[in-house]
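Left out: one protein chain. Kept in place: all the others.
After this line comes chain A, so read on.
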Amino acid sequence: MTTTETSTRTSGGIGESPLRPDGRLKVTGRFAYSSDLWHEDMVWGVTLRSPHPHARIVAIDTTAALAVPGVDAVLTAADVPGRNATGLEHQDTPALADEVVRYEGEPVALVAADHPETARRAAARIVVTYEELPALTDPRRALDEDAPQVHAQGNLVREMHIRRGDPEPTAPVVVSLEFEVGMQDQAFLGPESGLAIPDGEGGLDLHVATQWLHVDQQQIQGVLGLGPEQVRLHLAGVGGAFGGREDLSMHVHASLLALHTGRPVKMSYSREESFFGHVHRHPAWLRYEFGADHDGRLRYASADILFDGGAYASSTGAVVGNGGTLGLGPYAIPNVRVDARGVYTNNPPCGAMRGFGCVQAAFAHEALMDELADRLGMDRVAIRALNGMREGDRNITGQVIDSAAPVAELIGIVRDLPLPAPRAEVDLRELPGGVSNTTHGEGVVRGVGYAVTYKNVGFSEGFDDYSTARVRLELTGGEPVATVHTAAAEVGQGLITVEQQICRTELGVERVVVHPKDTTVGSGGSTSASRQTYVTGGAVKAACEAVRTTVLARATELLGRTGLHLDGDKVVSATGEVVAGLAEVLADGGVEETVEWRHRPTHPIDPETGQGDAHVQYAFSAHRAVVDVDVELGLVKVVALDTAQDVGKAINPDAVVGQIHGGSAQGMGLALMEEIVVTDGHVRNPSFTDYLIPTILDMPPMQVEVLEYADPHAPYGVRGVGEPPTISSGPAVAAAVRAATGKALRRVPLRPEAITGV
């Protein structure tokens, strides 16, 4: 039978907002997070950590711990069978400290026992004799001749120099500032946790919450001295990540204990341990100078940026790369000098967090842009529109921005969004201080602030950034069903929904099964750098195309016709006639294709000039914040936080807005409240009692405007979404508080004492 009806488009494809496939499990409490895993034979693992920021381990006595009833194993560095070294960029991080501890909280020993409390009590009985060493805790001293050495190779992790245009530029108007950004925590809610199950043949299966299964696998197998086929990783339910799960935490520890005891081992950090158990956002010290003409046009910019990398490198090198190449913001600047450095200290290790090196820089360049506008008597929005990058401009590394760069449009949009009404009546819940009843409106001043920023998408500087997708199309119960298998981590952002949408659009099937994420398929790359919809999305699209090609080849053979294509679940001839259903073509068996997909290559930058095409794509966003500040008490209430962002193409518009909301909240948190306070190498506030993240009372309503200027180089035109909102929201909030108070406020988070000036 043939008809000429065109089939209806499959619903739930790209551009729509189908519901997440795991939503039902999550609202009923049945979704299995890594901390929910259970095995009837399992024992619990705990970690003993260093109390010192820098010390030599003289001796470890585990006798008393081993004697505790219920204890199965106590392990130290001496029990590591393979190479005692892990790390994303440099393998400089011991799985368990060997001879030296370099930060407070560094793992020293492990215990497995039948109850977590038994394991904790046993860990407390391990006697470690330390000889304290001088600690380097001020990163500004790290490169001094007499600074304590954190590692034998010196305290510099990476430095980057960018030189462009006139080396000694001048300008009639010059402004400068120094800025400081505190240490932020990712504060994902799901604790680091997982279950390692030995296979009885020397290998194991590790179920864990992570951002990149394959890079974990590589590191774990090295420590265990096993081959990749013996260390199989499975993604357990992930309770948020935001960069904090890019490095290993309990992965290798649970694996060591499991192999040693021959029993499944569960580990799950407490919130306090979580603050010690993952890397944080780098604190930064920034010194900036802008030179401009009287009309506000930038002539030159210079910046010195210092990131505190803490005790181990993690991704400090790449953060320096981002801070350097992107650190002057989304502006066209002819003459440039940037020097960015990341150093080792004996502070907590810092690595990836949403916004990755751009967040810190944005506070500085946006504060300085306001200063320049004020000096010139210019409007703060107008000066950004004037200097904002446009498509075709070169950025500070000389790379041509070869897709949309709508800086002026974005900042104009947020300016024109409706402003919140002035307070008509006093509702304590809407005032700074809230129901603490600290003011009824007296001393409260409103301020408005703007920021615009940009961020690279995907891995940069020549990194081989790819993802792998396997797509299978087959008949199940007579219906065509697609199964998509990638190792790309779903951490809450909605990648699994996107994978389904792409399969529906490309293959015309309604039903798409997302295969559990594991290492039996090739790497999906990291769930970071706003890259998964782009890169894994690109891989899924390519795998679907390969499946389609095979299906059509089979149809051609079967039907003896050429020029066929797929429309929905119909095979259609060149003239638009439906010649077969997909089901008929698949009757003889399914079709499966696996594709490794890469975005356009990026390139290293020149070590002397910092010039080069370092990034594959840029994403732009703007925020406007409105705040009420109690200038007597230094309390801030954010009244509105509105934003505009170009996403290229919204694959799932609702999820895009959700990313923008959540990212904005994290940027606001850094501006106002979030800081891991570290004094002399000791973390002072490892709890949600003392490390505050925004609550629903802190968050204002948000207006979100989404632009879709397709990037012609990206699949479907997508542009990474997740990070830009975290970069521009904080600087806008800080600017609004400056506007309300008239104070310079050169450090975030903005503390009440800084706002009041006491």
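Heads up, the rule we're going with is that a residue touches a chain if its C-beta (ideal position, glycine included) is under 8 Å from a C-beta of that chain, and two chains touch if they have at least 3 such contacts; residues count from 1.
Heads up, the rule we're going with is that contacts and distances are computed from a predicted model.
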Per UniProt, the name of the complex member that is left out, chosen from "(2Fe-2S)-binding protein", "RNA polymerase sigma-70 factor", "Branched-chain amino acid transport system permease protein" or "Sarcosine oxidase subunit delta": "(2Fe-2S)-binding protein"
Among A:R56, A:H115, A:R140 or A:H565, the residue in touch with the chain that has been omitted: A:H115
Contact residue for the chain not shown (choose from A:P148, A:P169 or A:G662): A:G662
Residue in contact with the excluded chain [from A:D199, A:D427 or A:D680]: A:D427
Touching the absent chain when the full complex is considered, from A:A67, A:L189 or A:A553: A:L189
Residues from chain A at the interface with the omitted partner, ascending: 17, 19-20, 22-24, 26-33, 35-36, 38, 115, 117, 186-191, 237-242, 268, 270-271, 427, 429-430, 435, 491-494, 654-655, 657-658, 661-666, 687-689, 693-697, 699, 701-702
